[in-house]
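The other protein chains are all here in position, but one chain of the complex has been omitted.
Take a look at chain A:
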Amino acid sequence: MATTSKNMNVFYRQKKKSTTSTEKKSTKSPSTKHSATFGSDITQPPALVSHGGSLDLKDDFDEQEQALRQFDMNMAYGPCVGITRLDRWERAQRMGLNPPKEIESLLKGGKVKLESLFDGRV
């Protein structure tokens, strides 16, 4: 499916190497995080030089996003591609699958990505 991104900035978003990121997942080692090595799972490694002078402190891997990704990957609620996370949650709710309520509050409240993990990438 066609990507919905409108500008190249989204693709080639320059990321400053974050030095204050202490809240790292224990599963990820900091050394492989910012480079496209075997262990990392990012598609675009950030550049060493920041673009525009602003620090990008919040990256893709915060806890909320991680929880939402776990929700995306859970096959009990069906495929996640092609449907927004909230729609998928509501569908699971209607089907009686009892999806966790925290996901709903996350999706309706915070500034999280509403599209699934694979949006724009598949």
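Operating definition for what follows: contacts are C-beta pairs under 8 Å (C-beta built on N, C-alpha and C of every residue); 3 or more make two chains touch, one makes a residue touch a chain; residues count from 1.
In this text, contacts and distances are computed from a predicted model.
Trainee: UniProt protein name for the omitted subunit, picking from "Ran-binding protein 10", "Immediate early response gene 5-like protein", "DNA polymerase delta small subunit" or "Protein TIFY"?
Mentor: Options "Ran-binding protein 10", "Immediate early response gene 5-like protein", "DNA polymerase delta small subunit" or "Protein TIFY" narrow down to "DNA polymerase delta small subunit" for the missing chain.
Trainee: Which parts of chain A face the unshown chain closely enough to count as touching?
Mentor: 1-2, 75-76, 78-79, 81-84, 87, 91, 94-97
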